[in-house]
Each structure stands twice: as structure tokens, then as C-alpha cells.
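A protein chain is absent from this complex, but the other protein chains hold their places.
To keep things simple, chains are lettered A and B as they appear, and every chain counts its residues starting from 1.
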Amino acid sequence: MPGLGTSFGRGGATTAQQDLANSDAILIMGSSMAENHPVGFQWVMEARNKGAKIIHVDPRFTRTSAMADIWVPLRAGSDIVLLGALIRFVLENKRDFREYVLHYTNAPVILRDDFQDTEDLEGVFSGWNEAQKEYDFETWSYRGAPTVPGAKVHGGHAKDRGGERSRECIYDRDLTLQNPRCVYQVLKRHFQRYTPELVEQECGIPRRIFEELAEAFCSASGPEKTAAICYAVGWTQHSDGVQIIRSAAILQLLLGNIGRPGGGILALRGHASIQGSTDIPTLYDILPGYLPMPYFDGDSGSLEGYLKRHTTACGWWSNFEKYAVSLLKAYYGDRATQDNDFGFDWLPRVTGDHSHLGYWLEMDKGNVEGLFVMGQNPAVGAPNSGLERKALAKLKWLVVRDMVETETASFWLDSPEISSGQLRTSEIDTEVFLFPAAGHAEKNGSFTNTQRLLQFHEIAVHPPGDARSETWFMYHLGRRLKEKARANPSPRNAGLNALTWDYPVEGPVAEPDAEAVLKEINGWTTADRKLLSSYRDLKADGSTASGCWIYTGVFPAPNENKARRREPKGRYGHGWGFAWPSDRHILYNRASARPDGQPWSEKKKLVWWDAEKNEWTGYDVPDFTKNKPPDYHPPADAKNDDALAGDKPFIMHPDGFGWIWVPSGLKDGPLPTHYEPLETPLKNRLYPRHATDPGANKLENPENPYANSPDPRFPYVLTTYRLTEHHTAGGMSRYLSHLAELQPELFCEISPELAGELDIHNGDFVTIVTARSSIDARSLVTARVRPIQVDGRVIHQVGLPYHWGYKGLVKGDVVNDLIAISEEPNVRIMETKALLCNVFRRENGRDPQKYSRDGEREIPEASAESEAA
Amino acid sequence: MSVTAFLTDSTLCIGCKACEVACKEWNQIPGDGFVWSGLSYDNTGGLGHATWRHVKFVENGATPGVGGNSPENFSWGFSSDVCKHCENAGCLEACPTGAIVRTEFGGVYIQPDVCNGCSYCVVACPFGVVDRDETDGRAFKCTFCYDRQKEGLAPACATACPTESIKFGKLDDLREAAHDRVEELTDAGFRDVQLYDPIDSSVGGIHAFFITRGDPRTYNLPPQPQVPTVYLRKGWISAAISSGLMIAAALVAFAGNRKS
Partner (left out) sequence: MNALFQRWPVIRQLLHGGDGTGPEAMSDATKSLRPRNSGAKVARSICPYCGVGCGQLVYHQDGKLISIEGDPQSPISRGHLCPKGAASYQLLTHSQRATKVLYRRPRAAAWEEIDLDAAMDMVADRLWESRERTFVEAKDGRRVMNTTAVAHLGGATLDNEENYLIKKLFTAGLGMVCVSNQARI
């Protein structure tokens, strides 16, 4: 989310899947869209049939490559070299969409003289504190913007706007782009060394192919054409994943492809409501609507400090207070008053890394007593799953809610650690509850899909037996806990006592009304519970409540659940579901018109200014103040959205620009920089002194060890991925015969060349070893995997789909046992897409010892040579 | 009631196997075994009594810079096979119990309540489509979703197919669309594109034709499918003629006797 959020203002896909049909070129990278989003891929096929060029960049030739015009294999983990080179290609060949860049991006903005680039400081930007392993990013600010020196800023799923120090509405510009300190020139210098030669050396992409790719993508951009980029976890699951997405954002801003039909960046989410679960987060660092959680060590001691910290002077986030107060009113109801800061003090403070990986390591140390797992299967799906499983044994109690008995639920019974004797059932004190869960057709509720579209699913039948929805479970658990709190009105229970929990229930099992919850999310006036139709109606005085301000408008009247609408009309199907915000399908669509408000071209018109009616109009809901004319100039003392001129499409940003340069909000730099993966066979040719993302956290410990880089024990690059036929950790596919039979066994994809070197034949059992663990798989020897020539040598890449575990109709080793627990600096995601491994042929089928630590006997001790390397 | 058909355009197939699953879900077919083949991503193997759609995967290597949609290179092909619902259907002609019928949509349908499991149809199919379930005893194959078609619904596989690689419609329309598509692809430089519609063979045309790149045989589509019963038919006709002649001869002899 922060990759898109810091670049454009909102942490969501900028476009809709259907809009890909309007693209002239589509770059799919970090995703095998045809395999993992097959139905969304129909829009790519439609574009292809209309003549669009489909480009797929992937280490493997996948089912997506098979549909592409151009397939570009690259070394896993070299993405920013390629994207940086594309940015350089645009700049050097003057292929940028100049008028768009000048008016709609911060390319002309002048930066401070004391900023120093990674090119100056051998791989870090100015402000790096080696001891603290973090940046002070004061020098990244715009020249002339006031700052508060030393103020600590937390990045995360919400862009931390940095409060009063984040005054990006104050800036100087050079519209000739000649000033050496303007973003455009700084960018040009930053990527100066990202040449086609470097691409050849680092990515293993021959110059001819790079140029063909660059030409195909850039020539499909301009007033008459647009190009789109699709990505998925093939980008995010890297130690510099957010910066890979940032590279794409810069490229699309330079080419003028954001906010325009057929353009944009489509983040492809892997679960039904990944987008929804960050919008209304079950995440530690944000509250609904991308409001940051209060931090203990920030300025969040009081509501006043919290608001001061996050409210900007101009741009949409100057409304921050309205959304924060309305959320507190939704949570705490009548007990939230002006006098008690609307209950702000009842909210817990973030006191550390409470992310999945962060708290799991605490669990492993015995510092967590209880855990709820709902619809997730970390015993298979989480990195270093062996460590994750062992940590479960240190809990006092575990509650799993799922539709099947997952590996997580039964870790104490049949996990590999039990088989190997590392854990003994009779010594595990953990109490385990497995609650059967309802499926999607057994409950009412809404998902938010990959394009920010809320779609309601209706109950068809009641769930079987004791299976219940999470709505039911949470409501009835909450009811019990509130009873306990009522009996014990201590200060720590004040928030729980205040918490509104009066949802109507219905039917024989007392199922709470999901629509009543959605109404609370939408928001209402507190005096008479009148439902609100827009977040523009939210107030900071406590007179409105809203559980997630960006969803306001989804339920504007008692019988009008817009997520439930099924009457699509027009190009984007308005009338089917509800796209946040305010049913806008293409974000920043003001940019589809020229600064004067007229379309860039007839062919690519989307939203334009109707001078007669004095309003913005078009095929989509304008993502802009409806009656603000294109020639509007704010008066000097203007605040809020009024401070943004009529030609500033990125309304969430204080300056209204698309951010090629991110002055605040990211923990690892204002511009993307190529860093090697945490395990890599290569040196970082560009920045030998800072080879990996300086902000990434390896969380290295004896249970979570790493290979050296390079490491003769682990000579091959390993990448993991999904197959069409299975779903993530398998709980929704391995138990179904119709899916399990299609991919019944774990396999390892290796090239014929590597197979030849290792004397492996197709179908042989092989053992794959990393510094963490070893697993067995069948070998699938295929020319779709190719050795890559980089830096004068051959790098072999090995691929593993990760869907199997020790339960279900089809079983297999847990691929995530091989992965390290590591954290990207901004969102704390692990690196699964590029790591180091070794591969051996098994002589006698499976190795009975494979689960024991002895099973790793193949790992030779690190030699002196490798340590010195 | 129009005669319907499938057009499976493998140049649009993404190898997702939605057709296989949608078919099994709609027709409530049990699982077909959990055997990993090691043959690309094809673990289904072929059509059978519990698999009425089958996506075949053909790997031809991969060249950097070239995607599978490049005319000059054909890297990884997918094509969804199905019963052809032949005009002269060997299975139907071989069935001694009347279990196999021609529906009003032109499809060939095995009536499960009539089939006695004799397997004559299995050997009579020129495409090896019909298969006997050894535990159940009866023969099964694609029903052309006869039940769905009766209410104007498209078959489950065509309904699900994400990229409309499987098209369903009136036979004449689809045949025309198939020719247009082949022409379009040929014009775009795909010189290896072929329409598989063996209208001049003994099956006399099929209700499921295919657009493939390269030799259709790669996808188990024989160039000249032979209906075994064409030989039987010749045999039956000569048998009928000779028995007719014999009857005539007997009658002549009888009449002659009466006159005498």
C-alpha cells in the first residue's frame, strides 16, 4: 500500500480490471496474472485481441508468458535495475509526457541543497543513521518547506504524513526542468547508471530485448495511447518490495499513464478481501480508512498531539480530524465526548513491531499467551513455517477458526516437528480450540476486491452444524467480554465498557445483521442516526460517526446497500457494487484531461470540464471537487482542498501532485534504489557498501539463519509462487477433489541445463535446501525455466509452488519452511521471491529423516572462503 | 431447436482448467485420482469416465524476448479437449441397447438409466472419448450439458471459461466464426493456425471443433477420424441385399411352384 499510497495518495489500485481492455500495452511483472487472476486476465486478452502489446517479465515462462507478445526472463530480485533502466530510457530519450509531467507531477519541484543521493553516498540517502538503522528524512523535503528537526516519523500501511513538518504545499518549481536541484534532474542523475548494459549484467536481459520492451511500453503512451502495469506479490514479497512499486509509479507518472483510461497500476490482490482488510484493517499499525494507530513513542500522547501530527495544512488529509473523531464516535458511541477527547485515550498505543512476523518471534520466546487465527494457515503459509509451528507450542491457548482442520489447528498432532521428535504432543501445554467457520454463501457480508470495489454476498444457506460466521463469533465473544467488563469498571475496561456493541441479531443462532455493521462503517449522524451519503458530511465535533470514512456512501439510506447493487451501467459498470471512494473507478481521473480541462485526445477521454454546466463530467465519477474549475487558483491563505489549484489531480497530497519524489512517508528513501535480496549470489555492483535495503530487518537468529551472499553451499536462486489450481496455503483447495487432483503433488521446476548438471531426470525426487530447512519435491524439468547469464556467469533459478502441507487430500512438504522471516522496512513483508538454495537428487525416494535437524546434514559447514566472500 | 456446437479456440486458452472443474461440479463427477504425471501441468492425462473436459499442455521450449503470442514462436500450448459429438457417431451406432441418443441439439447423449455397460461404444469412438467406469459399470462421457441446453443454458465449461476460449452456440454460426478467426490469425502472421473440423471424414462433421497452432495431432485430434461402423454399415447393406435376394428367390420359387 505505501508504494501506491506515497506516490499517488491512496493505497489502492488506481484502475479497474475492465479498464485494461482500453490499454495499448500492458506490462505484467511480479505477477503471473493468467494463472492467479484468470478471470481478470480476460481483460488483458481483450486488449490483446484489439492489438495491445502484452509484456510479461518473469524469471519463469508461465501461463501468462504463453499469452504474452514479449516474455522477458530476469534474475529474481533485479526488478529495480530493469525498472530504473526503463525510467532512464524515458528520460534519456525524452519520451516523457512532458505536459503531464510538468503540471501533474512534482518533477519540477526544487529540492534542498543539502540532500545527497545514493549516488553520492554509496547506496544510502542523506539522513541515514547507521547506529539506529533508520533515516531522518529532513533533507528529503522540498526546498523552503518548514520542518521540525528530529521529529520521528513512522511509515507503515498508512503513509505517515508527518504532521506539521510535512508541508509539501510550499514549494518552488522550475517548469523548464533545468534547475539541477529539481526532482527531474535529481531523478536523472539517480538513475544515470541504470543503463541497458547494467540490465544485461544484473538482470540477464540482453540489450536487444530490453530495448524492444522499452520501446513497446513507451510507444504505447502519450495523448492518444495509454499503457498499464499489473503486479502482485512477485513485487511485494521482496526486501525492497515497496520501492519496486515506487519504480512503477515513477515510470507511469513520467509517461502520463495515471488517471487515464487504459493506464494505471493494477495491484492484483490474492485473497477475496486483501484490499478490504487493509481498508478496514486487521493490521497493527493502522485504523480504518488509513488513519495511523497512535504510537507510544510518537506525538500521540493526546488527541491533540495525534491530530496535529497527522493533519496536513492542505490537500484532503487536512480533513483528518473529521475522520478520526467520527471513527472514535463509531467505536465508543455516546461515551465518546469532546470532554474525554472522544475516548482517544482508550485506544492502545503501538509499542513495537506488532506485525505477524514481529509478534511471532515474541511468541517463540514465550511472550504471547493466546492467539486467534481466522481464515489463515501460518503453519503452511508463513515464512520459516517450522519456526512458526514450534512457536505455537509455546502458547497457553490457541483459537483457530476455519472451514477445515488446518495444519495450524493440528500442529500438536501431526506436524513434521511431531514426526521428527522436536515437539512431543505429550509435552505441549497449548489448549487448542477449532471453531468451524461459515463459507461465503453461508453468510451475508461484503468483500472489497482488487479494484477497491465493495461487493456484497448474500446468504444462500445456513452453515452446517456449529459452523458460524466471524461476525457471529466476534459479536458473541464481545458480548461475553463486555459482561465481564461491566462487572469490573477499572480504567483498563473503560474503553470496552464504552464500546458500542448493540447489533441486532436474527434467526435460530442469533446471527448479527451484517448490514447493521456495514451501516456503522458507512456512518451516520449521532443525533438521529441518519445515514450519510458522503465523507464530505463527516464532522469533527462528534455529531457524526463513521467506522471507515473512505467507505462512506456505501449505505446512504436504510434500504440502499450499494455493495449489493447489481445493475451495471456504462463503461465501468457503475450500479454494480460500490467503489471507494464515492464510486470512483479510475482514481485521479482529473489527469485524464489537460490542465485546461479538456481531454488529452478524443480516444482517451474519460473525465473533462463542462464549462456550460460548470462541473466535471465524463464516464466515471470525477475524482475531483465537482465544481472546481480547471483554471482555479487558490488564494494565498487557502486551506484544505481549497488550497489545491484546478489542475492538481492528486487531491490527497498536500501539493496535489503525483509524487515522483516522496519527501516523506517511506523508511527507505525518496527514490527507489537497486538493492540485492537479503540472500543473493551476486555482489551489488552499484552499491557495494550497502548491498541490501538498509531499512530491511533480517531478524536473524539461530532458528532464522541466512546464507552468505554469495554462498557456495547455496548456489542457486530460489523463487516461490502459486498455481492456478490451488489457493495459498491450501485450506480452500487441498481438501477439494476437483482441485487437488489437478496438482496433486509438490514439484520443483528446474531447467534442463541444471538437471543435466545434477543428473536429475524429470519426476525424480529432489531435496531443496536453504539455510533454514530442507524439503522434498518431485522434479519438473522444463525449458520454461532458463539459466540466466549475469555478470559473466550462469545463474540457475529454481521454482517452487508453495501450496502443500500435511493435511488434506493431497499432501506435501511445506515450502515456506525454506523461507526466512524477514521484514521489508515499510510493511514488514517477508522475502519469498528471491533467496538461495541448493538442490540434490534423492537416491531412494523420500528421505525419512528429512524433518529432523539431521535432515539438513547435506548443508556443509560454511567454509572460510564463503565467509570471506 | 437449433443444432449447437463448441468452438474451442486454443489460441485463447490460458490452461487454467476451469472447464474441467466447472464440468465436474455441474455434473457432480467424483475425483479422478491424485496422480502427478510430470507432464507439464497436465495431471488429468486425458478424457475419461470421470473427466469430460481435458486441457492438454504442450511445451515447446521458451525463447527470451518472445511470448507465446508471437507468430514466430509457439512456446506453450493449451487446448481443452472434449467429446466431438460426431455427425456419424460411432458410439451411438454401436450401442445395442438404445442407451445413446442424438438430442434435438445435435449432441450425442448416453442415457445413464439405459446404459448396461456393454462397452461397445468405448471401442467404437474414433477419438477414444467414451470410457467405462469400472466400479460403476456404465459408460460415461460429455453430455453436452443436455440438461442445461434444454433450458437454453450454455454448457458449464463454456460458461466458466475465463477467456472465452470455449465458445458455445449455433453450429453454423460457430463454424463461420471459426473460419473468420483462422483468417484473422493467419493475417496476423500465425501461419501455423489450423481449424480442426474433419467434415469430409467418416464422422461426417463434428459438433466440437478446434482452432490449434501446429499439427492438431499434438492435441489428440486425428486428421482422418474413422468411425468403425462405416465398415459395419457396408456389411449390413450387403447382408440386407443378399437376404433380400434370397427372399426374392424363395418367393420366385414359391410362385413358380404354385403356377406349376
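Everything below uses one rule, namely that contacts are C-beta pairs under 8 Å (C-beta built on N, C-alpha and C of every residue); 3 or more make two chains touch, one makes a residue touch a chain.
What you see is a predicted model; the values in this text were computed from it and never measured.
K.L.:
If you put the missing chain back into the full complex, which of the shown chains would it touch?
P.N.:
Contacts of the omitted chain with visible chains: A, B.
K.L.:
Can you work out which residue in B:E134, B:E151 or B:D200 touches the chain that's missing from view?
P.N.:
B:E151
K.L.:
In the whole complex, not just what's shown, which of A:R143, A:R193 or A:H462 touches the removed chain?
P.N.:
Only one of A:R143, A:R193 or A:H462 touches the chain omitted from view, namely A:H462.
K.L.:
Using the touch definition up top, pick the residue from A:P206, A:P223 or A:G270 that touches the left-out chain.
P.N.:
The one listed residue touching the chain not shown is A:G270.
K.L.:
Tell me which residue among A:P38, A:G315 or A:P581 touches the hidden chain in the full complex.
P.N.:
Of the listed residues, the one touching the omitted chain is A:P38.
K.L.:
Which parts of chain B face the unshown chain closely enough to count as touching?
P.N.:
Interface with the chain not displayed, on the chain B side: 16-18, 20-22, 25-26, 92-93, 97-98, 100-102, 104, 109, 111-114, 146-148, 150-151, 153, 156, 159-164.
One rule holds for everything that comes next: only the chains that are shown with their structure count from here on.
K.L.:
Could you state the distance in Å from the CA-based centre of chain A to that of chain B?
P.N.:
For chain A versus chain B, the centre distance works out to 45 Å.
K.L.:
Of all residues in chain A, which touch chain B in the complex?
P.N.:
My answer: residues 34-35, 38-39, 41-42, 45, 48, 54-56, 61, 63-73, 205-206, 208-209, 212, 723-725, 737-745, 747, 762-763, 778, 780, 782-784, 786, 809-810.
K.L.:
Can you list the chain B residues touching chain A in their complex?
P.N.:
12, 14-18, 20-21, 24-25, 30-36, 38, 40-41, 43-44, 59, 61-70, 75-78, 162-164
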